[in-house]
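Apart from one protein chain that is not included, each protein chain of the complex appears where it belongs.
Order of writing sets the labels: A and B. Residues in every chain begin at 1.
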Amino acid sequence: MPLTVRDASASEEELGLVTAVRAGNEQAFTTVVERHYAAMLALASAYVLAPGTATTIVHDAWDAALAASDGFDGRTPLRAWLLRFVVRAAEPLAARPDGVAPESSPPAVDRGRFRGADGAFPGHWRAYPRDWRTLPDDVLRGADVRRIVAETLNALPPEQRVVITLRDVVGCPSHEACEVLELSEATTRERLHHARSRVRAALERHFDA
Amino acid sequence: MIAYKFLGADATAPFTRFAWPLPDGRPAAWVEAPTHPCRSGVHACRRNDLPLWVGPVLYEIELGGEIVAGPAKLVASRGRLLRRVTAWDDRLRDAYARVCADRAHELALGPAPPLADWDAVIEPSIPEGPALLGFVAARIAEERNGRAAYHDERRRQAAWLMERLSL
Partner (left out) sequence: MPESPDHVTCQEVVELVTAYLERSMAADETTLFEQHLNFCEGCVWYVEQMRGTVEATRRIAEDDIPADARERLLMAFRDWTAP
């Protein structure tokens, strides 16, 4: 695998854009909006679920970002800097399902699918999971799968939904997600793991049905 | 340094699916891959590691540059395939699987008490290939006689392979 260079700061182009925005340049502002609005809305929606509230959060975030734009020093990429405003606006409003302990998570796969501790080859599959490469291409890309992924994300504890949204939906690399959420790599990875495991399990139930 | 590398039937590396340039009577082209920071680099095994990495096709590989020796493999910053080890063919693979299966039966049912549940896994595992049988035998050895026995069994497997492959 090729080495990925950790680009932890804003590019020259981004610094130029922000300078232009501060000078009142509408074209520059529109460019920034077009590049980053979707990511901001995705993250806001991960916190609050209700579309109207998410949109309000995003607009509040843009207002706050403009007001603070003289503080953009390019030390973080522009996207990460903008997403921080979303986090600040959204966190207090985050939906929390009743009665769910914050970090509770089942094992990635039901224990019963593995051989027991008192038998032969403990911990190994009783029966293998399916080879999804044998599924027709369009199945994995189809509307059903998108629907199941979206539904599963909605049912996640918000702290897991936020991480998987940033990492897998928006596509932030790990260090950027850690910076935006102000969490350690270990914590984001653990939440990502639980979230992805649930989505996989939901897709598996669908394909095996 | 000369080492060994198993590849898939299509000459791709098992985990990265990198398509290796193949030798054609002469050594193939060098592949460069820095070993730092994400532990990429060219992976290869020493003769003792062979049982752990058994795969469809075996090549002799020359490693160069920075070479790091791990407990079960070598990681180098450059490598080139020298020749295919043609002795490692379907017949030898099947023979190795059979030898491992027989050892596994011996370990599971030889001494008392019999490990019937462990024994039951052996024959059904054969279609999955020699790598699995190697593990099954070593794991049963460990169940019988502890960690050291696991490693002993792996050494036996390596010795068998080295002898049959003339390595």
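Criterion: contacts are C-beta pairs under 8 Å (C-beta built on N, C-alpha and C of every residue); 3 or more make two chains touch, one makes a residue touch a chain.
What you see is a predicted model, and the numbers here were worked out from it, not measured in a lab.
Interchain touches from the omitted chain, evaluated on the whole complex, reach A, B.
Across B:Leu7, B:Ala28, B:Ala104 or B:Ala131, the residue that sits in touch with the chain not pictured is B:Ala131. Of B:Leu52, B:Ile67, B:Val99 or B:Ile122, it is B:Leu52 that touches the chain left out of the display.
Residue-level contact of subunit B with the missing chain is found at 14-15, 38-39, 52-55, 70-73, 128-129, 131-132, 134-135, 139, 142, 147, 150-151. For subunit A, the residues touching the chain absent from view are 21, 24, 26, 29-30, 33-34, 37-38, 41-42, 55, 58-59, 62-63, 66-67, 107-109, 111, 114, 122-125, 128-133, 140-141, 145-146, 149-150, 153, 164, 168-171, 174, 185, 189, 192-193, 196-197, 199-200, 203-204.
Just so we're on the same page, only the chains that are shown with their structure count from here on.
Taking the mean of the C-alpha atoms as each chain's centre, subunit A and subunit B sit 39 Å apart. Contact residues of subunit A toward subunit B in the complex are 1, 3, 119-121.
Within the complex formed with subunit A, the subunit B residues making contact are 16, 34, 37-38, 40, 115, 117-118, 120-121, 136, 139.
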